[in-house]
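Only one protein chain is missing from this complex, and each of the others stays in its spot.
So that you can tell them apart, the chains are marked A, B and C in the order they are listed, and the count of residues begins at 1 in each.
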Amino acid sequence: MRYCNNRAEDVKIAYIGGGSRGWAWNLMSDLALEQSLSGTVYLYDIDYHAAKNNELIGNKIPKYYPEYDNFTYKATETAAEALQDADFVVLSILPGTFDEMESDVHAPEKYGIYQAVGDTVGLGGIIRGLRTLPIYEEYALLIKKYCPNAWVINYTNPMTTCVDILYKTFPEIKAVGCCHEVFGTQDVLITALEELRGITGLTRDDIKVNVIGINHFTWLTEAKYKNIDIFPVYKEFCEKYKTTGHGKEKEAENWMNRFFKGNQRVKFDLFLRYGAIAAAGDRHLAEFCPGSWYMKNPESVAEWGFSLTPVSWRKDRTKELMAQSERMASGEERFEITPSGEKGVAQMKALLGLEDLITNVNLPNRGQIPNLPLGAVVETNAVFTADSVTPVFAGEIPAPILGLTSRTVENQQLVVKAVIDKDLKPAFSAFINEVSNHLDLEDSKKLFNEMIENTKEYLGMYQF
Amino acid sequence: MRYCNNRAEDVKIAYIGGGSRGWAWNLMSDLALEQSLSGTVYLYDIDYHAAKNNELIGNKIPKYYPEYDNFTYKATETAAEALQDADFVVLSILPGTFDEMESDVHAPEKYGIYQAVGDTVGLGGIIRGLRTLPIYEEYALLIKKYCPNAWVINYTNPMTTCVDILYKTFPEIKAVGCCHEVFGTQDVLITALEELRGITGLTRDDIKVNVIGINHFTWLTEAKYKNIDIFPVYKEFCEKYKTTGHGKEKEAENWMNRFFKGNQRVKFDLFLRYGAIAAAGDRHLAEFCPGSWYMKNPESVAEWGFSLTPVSWRKDRTKELMAQSERMASGEERFEITPSGEKGVAQMKALLGLEDLITNVNLPNRGQIPNLPLGAVVETNAVFTADSVTPVFAGEIPAPILGLTSRTVENQQLVVKAVIDKDLKPAFSAFINEVSNHLDLEDSKKLFNEMIENTKEYLGMYQF
Amino acid sequence: MRYCNNRAEDVKIAYIGGGSRGWAWNLMSDLALEQSLSGTVYLYDIDYHAAKNNELIGNKIPKYYPEYDNFTYKATETAAEALQDADFVVLSILPGTFDEMESDVHAPEKYGIYQAVGDTVGLGGIIRGLRTLPIYEEYALLIKKYCPNAWVINYTNPMTTCVDILYKTFPEIKAVGCCHEVFGTQDVLITALEELRGITGLTRDDIKVNVIGINHFTWLTEAKYKNIDIFPVYKEFCEKYKTTGHGKEKEAENWMNRFFKGNQRVKFDLFLRYGAIAAAGDRHLAEFCPGSWYMKNPESVAEWGFSLTPVSWRKDRTKELMAQSERMASGEERFEITPSGEKGVAQMKALLGLEDLITNVNLPNRGQIPNLPLGAVVETNAVFTADSVTPVFAGEIPAPILGLTSRTVENQQLVVKAVIDKDLKPAFSAFINEVSNHLDLEDSKKLFNEMIENTKEYLGMYQF
Partner (left out) sequence: MRYCNNRAEDVKIAYIGGGSRGWAWNLMSDLALEQSLSGTVYLYDIDYHAAKNNELIGNKIPKYYPEYDNFTYKATETAAEALQDADFVVLSILPGTFDEMESDVHAPEKYGIYQAVGDTVGLGGIIRGLRTLPIYEEYALLIKKYCPNAWVINYTNPMTTCVDILYKTFPEIKAVGCCHEVFGTQDVLITALEELRGITGLTRDDIKVNVIGINHFTWLTEAKYKNIDIFPVYKEFCEKYKTTGHGKEKEAENWMNRFFKGNQRVKFDLFLRYGAIAAAGDRHLAEFCPGSWYMKNPESVAEWGFSLTPVSWRKDRTKELMAQSERMASGEERFEITPSGEKGVAQMKALLGLEDLITNVNLPNRGQIPNLPLGAVVETNAVFTADSVTPVFAGEIPAPILGLTSRTVENQQLVVKAVIDKDLKPAFSAFINEVSNHLDLEDSKKLFNEMIENTKEYLGMYQF
């Protein structure tokens, strides 16, 4: 990497999971649009063909958009090749297949436990963690070996424990976990300001927020637009829409969002109860609350205005994307460049010293949230500048939210412990302590065993 | 108070709730047996007649036992009179009547929520706290006014929040909360040593333990007899009795224990799962765990070998004790002196500088348990010596237990906040976060309102 | 205040000490140059004439510079008038007169204790604190009364304890302490990069630093320009100039700097010893070290290449500035607008939500420096955004510097305690614990009494 006229050239990015569709294509768009960077993206994926397709797609960009010729793409056959001397590493993988995810999400349903996403916390999140984190231990060691000074940006879920195990395995790692859920909440605040105060033309960056919590159970304890405190506005908004919800129709238009929709009723309910702005999608938020609140059964989910995303939908969606990938790789279909709204490329630019950035990110707690344990991975704002990310002091988790939050934090730490010790016992302790788990000890044991069995191909490293 | 030949004379003890039966009689016995102290116990109770009876009973002791003439008893008509210049204050009250307790314990049953005791945590514990703590705020202020240097020993439940509000209201107060549950667990360990190792003749003081946790969800993380680590012995014991339980018959003989019995199966189950010795009765322990574990319904409670103590039993029992009180006050029945096994009098002796004592006690966390919040009231060992109680460093709550513990701690802090702010909202936040509450938000609200309504006579100070 | 097209209009700034020369004129320049703000500056000073002069000077700006007509100036006869509903409060006062400062700085000389500045720490800093902080207590209360939501920017020394007492007196205050010393160090790093690496054209904002410490004993533990780690460059620079120093001549040209000069030898020596970049002027840094190191006597000060600023110089300088003030007020001399390099106006702009800013600032420690006490005022980077300043996590003070730092922190806390309790005893404890004080207890007492006597007109509130 070198600098030339306030541009960073020859930047080397390793993309682990480089055969992915959504995330990789987002990155390609954002890199094309960021003309202060140029270089090469090395794509590694256990599905080499998928990575190769992305190489072909990425390298066609300058053909369609001659002004966007700043990055070259290259699929690699080994992770080592991709990582060697990388400036940045992007981690975005699917641990196992959608078959295992199907078990994570749907196996508990016959016991009356429903999950909207099933990849973060809850019973599915725990099992997914057991499957994912050993892979992350390996990547941490590869990064230590091949590019110890690289900045690592993680997108994989379960975000919190993935970032945690990277730091536990290679404590000097320079890793952050990125998530866009807060941005969507900023959009809701913009809508409220527009609808109730007639303020128009705002963008997310105009909404200054204090972010606090853990990934997908993140909260805003301050939100300002210039000298306007947005909290009273949002309160009005919540009161107005608490029973009907807001925004469903618009989102429903987009077929892609069919199962990601949500009309914010959970968010509004949480605000009116706790006085802080829940800053993630309703599907995620509901998973951190007792199952009886928002996900007692599919009917109550529908009433609360969000969806349980079936894994079958993900499978179908993937087939469509794979077909699209083939079409774009072959040149049959043109790759469309659109800004993704993600912050990954802006973070790279900041880390290269080109422009400071303040954004929310997942990092080990060094005191930014004083009433969560030191070392636990938490989500707050951080300052990104030349080769440096430092968390901003976020304050305390508000008292009524602390119980729900700390319980999940402690479960996450048990999962990490299970992975480090390769011992399922702490994982089961987390499983029975999950807020959504209303089973007795016997049924819990049966379900745990069943879910473990379903994903056992990926759990060979544990003592059973 | 003055010293004479290593005895403390003219000690003044104020007993608030001095008309009580069990606790007051225990104290009378223990004081009689402790010949290094002498003085007067001032008995104040909102039921003056009950206090007066205890005055009569106490003052008859020297008649039956001429060697035990060290204390005089005196009922007072005001708390101020009892507290004025007291050296010690004993707090042991019933907040409201058993009618309110009946609601605390049994109102949730029609929603399928069962409680074994209902006075500590859980839905009943929260409501009881709302009723009790405002009374404790008043006593804290009276103590500040009449006897700021007195040592205050609390026996009332909910222990944790009672002690907490004393310190929050009068931060310089010298108060401790005492509970005998750990002692019973030491007895279980003695039994295990006897049965499995043939060691006989042990007393509780031979079993050296590290106590950690919160009241009624207390744990032993070390237990030694001389150089014997008791943990492996206890593990063997738990394995042996995990399905049958241990000790039921013996306890069942004692009618008084009919509804306090427990065959330790919960205790054994928790040890085998978590590796630490749960050090409270099964009825208490079960209330800190998800309702589905040990109290799904009366049948599962029976299977786990313990009982749900009905408040009707308490009412009957009280009638019997009241009758006995009249008989003893009139001289018809003789007051029997037996050591209670409580530590209150030994604590007084230590605080008077006569003999150091190490015992477990409830105190604000100053760091004795580093992974619980500072200021939260916790239970650990402490050193009692001349005019001083200092907690002993207990270490961290073991990881798998932390989730259950911290969740309750946070609920307790919400209840204290509700009382200080005289605002029921934080109390409802605790109510829906209770580990035993599997209701949806609507039912939770209904039940909360009903329980509040049932005890509203004592809740006039809150904003509704 | 209101917004109009991304400008903030009608901003109300209260300037306490508004008759000052240097600081007030800096602010006038910076405000004129910041066209996204407009409004009124209310100037309050115990010397009303001086404030009035500044009103006249400020209001002449649009005459000379018609493009800079954004601010109006108004002298007030009371502080209340200036503070009423202010959006910002600037505090920049001289506590007492230069006669008292003369005692602070020079009285210790006859005991062989020399001070380069004497306004921050050391014997002079302690006495100055005793004189200044009671005034700050009053201002904190006035701010609470007249403009509790204003942002308060302090420039007065002793910076640390001034900010501390503001928070101790009115805990909800929104106050920051600003100091430019770090900026000067960024300039040194620019010079090093230019001289040793040939990199030209850099500005301070290009040098990304992690700031940590206490005011005037501030350190950089990271310094980056793009992907260049500046530490090795600076090490080379320090080695090269450790005996000769660097930059004296250039500065000496400027008569104003005659007594502020410094050839960085102290800074270089500290870096080579401790491995962190001391980020304040040598005159300040030397005062935090044992007197024997850099200020044994005037000769050793000269050898180390810096100056002991005599208060007589300050008196002379003030006379000149007063004359200049009269000339500018009368229109005889034109007020020159030049950017001051201070960050105060940029901070205001950020706090108004117009542009985020990351800069170093003095704030109570909420964990940004984990190995200094919570609550102590420390200097680190912070994020300034709409109505919000949050410290950035700075890490730990490096081990070999911690001893010197924590000792001063503890002395500062003793001074604050002395002021709050109006008791000179803790101040004397600080006095004898000062790193520069090599006197025996008797001489310390004599000197303390003498210095107190010299400033006693301002110490009427203390018990002697």
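The working rule: a contact is a pair of C-beta atoms (placed from the backbone, for glycine too) under 8 Å apart; a residue touches a chain by one contact, two chains touch by 3 or more.
Computed from a predicted structure; not experimentally measured.
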* **Visible chains in contact with the missing one** => B, C
* Asked: Which residue, B:V41, B:L352 or B:I401, contacts the hidden chain when the whole complex is considered?
  -> B:L352
* **Among B:D187, B:E222 or B:D443, residue touching the chain not depicted** => B:E222
* Among B:L141, B:L272 or B:A386, choose the residue that contacts the chain missing from this document, as touch is defined above. => B:A386
* Asked: Taking the full complex into account, what residues of chain C touch the chain not shown?
  -> 269, 273-274, 290, 292-293, 296, 300, 371, 373, 399-400, 402-404, 406-407, 410-411, 413-414, 417, 426, 429-430, 432-433, 437-441
* To do: Could you list which residues of chain B touch the chain missing from the display?
  => 1, 3, 8, 206, 208, 210, 222, 224-227, 229, 352-354, 356, 358, 366-368, 370, 381, 383, 385-388, 390-395
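FYI, only the chains that are shown with their structure count from here on.
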* Given which chains touch which, is the overall layout a line, a ring, a star, complete, or other? -> line
* **Leading chain pair when contacts are tallied as C-beta pairs** => A-C
* **Most distant chain from chain B by Cα centroid** => C
* Where the centres are mean C-alpha positions, what is the separation of chain A from chain C, in Å? -> 43
* Structure fact -> Chain centres from averaged Cα atoms put chain B and chain C apart, in whole Å, by 56
* Asked: In chain B, which residues are in touch with two or more of the other chains?
  -> none
